[in-house]
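Only a single protein chain was left out; the remaining protein chains are all shown in position.
To keep things simple, chains are lettered A and B as they appear, and every chain counts its residues starting from 1.
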Amino acid sequence: MFYIFCPYCGEHREEEEFHPKGQAHISRPADPEATSDEEWGDYLFFRDNPRGVHHELWVHAVGCRKFFNITRHTVSYEILEVYKMGEQPSITAEHYAAQQGAASADKERNASQAKHQEGVRA
Amino acid sequence: MSQPNRLKTGGRVDRSRQLTFTFNGQRYQGHPGDTLASALLANGVDIVNRSFKYSRPRGIVAAGAEEPNGIVQLGSSEAGQVPNVRATQQALYQNLSARSTNGWPNVQRDLMGLVGKLGGQFMPPGFYYKTFMAPASMWLTYEKYIRKAAGLGRSPTENDADIYDHRHQHCDVLVVGAGPAGLSAALAAGRAGARVILVDEQEEMGGSLLSSRESIDDAPATTWAEKVLKELSALEDVTLMPRTTANGYHDHNFVTLHERCTEHLADIAPHVGGRRQVRSRMHRVRAGQVVLASGAHERPLVYAGNDVPGNMLAGAVSTYIRRYGVVPGNRLVLATSNDDGYRAALDWSEAGREVVAIADARQNPDGELVEQARAKGIRVIAGSAVIEARGDKRVAVAKVAKIDIEGFKVSGPVEELACDTIASSGGFSPVVHLASHTGSRPTWNEELLGFVPSPVKGMTPTGGAHGVYALGKVIADGFKAGSAAGEACGFERQDASLPKVDERREGAAVALYQVPHQKATLRGPKQFVDMQNDVTAAAIELATREGFESIEHVKRYTALGFGTDQGKLGNINGMAIAARCLGRTIPEVGTTVFRPNYTPVSFGAIVGRHCGELFDPERYTAMHQWHVENGAEFEDVGQWKRPWYFPQKRRAENGERLETMHEAVARECSAVREKVGILDASTLGKIDIQGPDAREFLGRVYTNKWAKLAPGRVRYGLMCKDDGMVFDDGTTSCLGENHFLMTTSTGGAATVLEWLEIWHQTEWPELDVYFNSVTDHWATMTVTGPEARKLMAELTDIDLDKDSFKFMDWHEGNVAGVPARVFRISFTGELAYEINVQANYAMHVWKKLFAHGDKYGLTPYGTETMHVLRAEKGFIIAGQDTDGSVTPEDLGMHWAIGYDKPNSWIGKRALTRPDTKRTDRKQMVGLKPKDPSVVLEEGAQVVFDPNHAIPMPMKGHVTSSYYSPTLQSGFALAVVKGGHQKMGETVYLPMVDGQVHEAEIVSPIFLDPKGERQNV
Partner (left out) sequence: MSNAQQFDTRPAGEHASEIAVESPLAYSMHRSGAPKVKADTRVTLRERAFLGHLTLRGGAIVLDEALRDVLGMSLPGEPLGLVQASFDGPAGECSIQWLSPDEWLLIVPGGEEFDVERRLREALGDAHFAISNVSGGQTLLELKGEAAREVLMKSVAYDVHPRHFPVGKAVTTVFAKASVILRRPSEERWELVVRRSFADYTYRWLLDAGEEFGIGVER
């Protein structure tokens, strides 16, 4: 059960108030008639399924009825950010990977320090 | 005096009061404060169950949630039956009635035990799979007997007499476990002002403090616990919940708690003041921070015969003595790998009973508790272990020998010690279950010889849950965790004012899991790892030899940890044995993950009040009471209760009888076709659309044109998804130049509104338009049939002349004195008026229509008649005649497709994809059975050649099928490949019973193709 921050209501709400609507930032081709069958097929049927950072469209269905975007980690289920329609994510897969690289280096450093202290955990 | 094992003093039971209970039909006495397990031990009951697979006698092993054997069936009446109760967690109450869950005819004299003895060596892991696999047809027979022999209790055959419910909780800090760490953590967070929930699964809060030998601030540990609990209960925003198990830890700090509200009082909740009480309650907690203070479970040592009653955990022995005033035997042998186990021997000795010897696996045990034991004159045999317990229904002899742990062998002569109890301690396993529910795998810590939780966001383990065991350190660690959790929620850090606890000098523990025996594991006597599932060390070794190397595979092959106890005692030992056999370390073998629930939860608590009449919302229209009073049968349409048909009384031989559905529908259909009928159509979705771009928006979401629809006019529209497939339809009326009222199907109301919003909010925010649901505001009644105009004329001031109020017009005026919008749209093919009034006045209008309608034969009709009438006209129902794979062209509705509209409306582009242009798509047609008495089955498959070998190529299927009293024949709508080009051809519908129906492909419009009846 996710706990989702609605950017319009300005607070966290229970998952049961929301509906997921699939991958975010799928925009309809401006001139559908100008697209090839393949391009139109891609727009209709093909979605990403990443292990890691994913941008999703959600709606606060039992709430303010507004659509917004969520950047979510598909392994940890952590919601990394929410942002309104028309806005761009500040956390992307590339950005996240770089951040995690730095963090895990930190963690190793901390862990080796902790071993020397009178720690209770390794 | 009964209760031979009850001490005269000590413990937290109230000896001044007696409680009578029965176990397997035998009456016993216990006291308030007892668990069923402590009372059974007090009464000297050794055998509480028979084992799952081998039917061996089993006794109480533990004192808490980790108990594998003491699983009982509770309940003195059928409705109050509760399966699967752990005796160690069940508080004793007056007249408690419990039975063993296994054992036939009874646990003392068990026939299945013979199977265990004789068949024992022939029942390796995979026994059932290997033995009963063939022939497959026999499995049902085998299963019946296997289940009878196995089983962990039974469900009641009567309805549960109790109620259960849910409660939603929110807090800053949830502390799981009210032992020293949890109490201390709750104190720190509570003092900071945080909203704190402290839960503990036991009857009384305090955890290990309730059986501790140690002092805090120079007083018994329980005194400190009482003091802290007093302070906590005085804090307004701290909630204390005893008898409550945190069972599931879900994403984003969502934790489910199971509170047993009355299970300590009776098997059926007593009424208070004439009102029902809930038996148990599920709390759904959203916590800012979780402090996991779930403590640690002691690990038993795995030696031969370790399942004979009288083999217990060392810590449990201490708990029974110190907390319940029960010494579970007379002569004790203790087997341990660490200092902590010595508490059992000291407590035993202080209770005045004999400690025969302590077999300590360490070469030079020298901790403080070891010295205390030696000072009492207890014999300590260093470097040794109990390698085997002997005894039939109770331990009689402990075989002790020197062992070589590294070499996994017995290294000295075997000494046989007469005793009736063997306590063992192989160290502690932190209770990491909750921490791993969200997917985080625990990490092995070689110093602690246990798995500790891996990081989980928003969760802090403390105390025994991450391997801090010394009391003083536990309290400090808990305080630190509680303070940090409070701080993470925005409260101030709390300075610790910690109580004084004397530090105990402790000797190092040694890693011992399975104890070597003189015989090799596969040939020696059984050494049990998982007692609930009868998994032995040999079984695990065999599994590894058969090639199961992953611990997840070993688990599934042997059933290790699959019991209701989820392997709380056995898992780590099992992994250690697998590691030994595979020549790997424990972290290399890894651990399995734990899933919710930590302990079993009754279905009632999961369901809560969502049962019976409250199972799901029932939505009613404003005329519902009339429908009920007029005998309507109801149909569920989404959550709506819609009248299905209105059976009338008919004269029969013996008085009266109700019409069958067939009779009622025939009568209702004829009334509409010949006179006038009325339908409650209030459930249709209604969306009020306003704004200067409303018209443009409609043009984009509907397949047809909206640019020229004038105020006062109504139009039918089809909606597609962008893949070109129809997903809803309905009429939309122009109320004003910038104002429209859209109707949707009953089931599609919410979906369509969300559909409009998603396009507006994500693709076309520049369009100035708003959508509001007005479904519930209006009540809708359809008056339809040749006499409809006459009836309406009696009640309305609206000019009903066919030239001033034309088909597909709407007018406003009064109907029965109530302002109404009346729409001339028809779903029956007859002259029809859809009257919309504000719902609060609907019943008045409805009743007035009937007051005037009698002379015209006004007949209420339900959804079944509505379906027949619309199908005769070939009108589709989205979701019944379409299934997300049908285009407007497939439906033959070219007239509703505006290919030349200026915008690329939703679905248009997809209609030119090669797949949607195929001529052999399934297309909507009518089917006329050759035999008019046949009503084809909905869903029946259409084939072209009934003589084709099976499997026949399937060419389509029936989507709607009814008997038409007007046509005097069955008829159907169907989708058939290339059907539009096959008019007049014969198709076949083979049925399950071998019959093959013949039908002719015809136009889906069976009645009045020119629409002359509705356009009058």
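Here is the rule we use: a residue touches a chain if its C-beta (ideal position, glycine included) is under 8 Å from a C-beta of that chain, and two chains touch if they have at least 3 such contacts.
This structure is a prediction, so every number in the text was calculated from the model and none was measured.
Of the candidate positions B:557, B:640 or B:727, contact with the unshown chain belongs to B:640. Shown as candidates are B:455, B:736 or B:953; the residue that touches the absent chain is B:736. The missing chain, though absent from the display, is touched by one residue of B:154, B:168, B:505 or B:930; that residue is B:168. Here one chain is not drawn; of B:631, B:691 or B:1011, the residue touching it is B:691. Residue B:777 is the one among B:777, B:852, B:901 or B:980 that touches the chain not shown.
Touching the omitted chain from chain A are residues 8-11, 13-14, 16-17, 62-66.
Considering the complete assembly, chain B touches the hidden chain via residues 165-170, 195, 273, 275-278, 284, 286, 609-610, 613-614, 616-622, 624-625, 640, 683, 688, 690-692, 711, 735-739, 768, 770, 772-779, 812, 814, 816-819, 821, 837-844, 847.
The working rule: only the chains that are shown with their structure count from here on.
One inter-chain figure worth recording: chain A and chain B are separated by 27 Å, centre to centre, where each centre is the mean of the chain's CA atoms.
Residue ranges of chain A in contact with chain B, taken from their complex: 1-3, 14, 19, 21, 27-28, 31-33, 35, 37, 40-41, 43-45, 57, 59, 61, 65-67, 75-79, 85-86, 120-122. Chain B makes touch with chain A in their complex at residues 250-254, 286, 438-439, 443, 445-447, 452, 457, 466-468, 473, 477, 722-723, 754, 757-758, 761-763, 765, 904, 908-910, 913-914.
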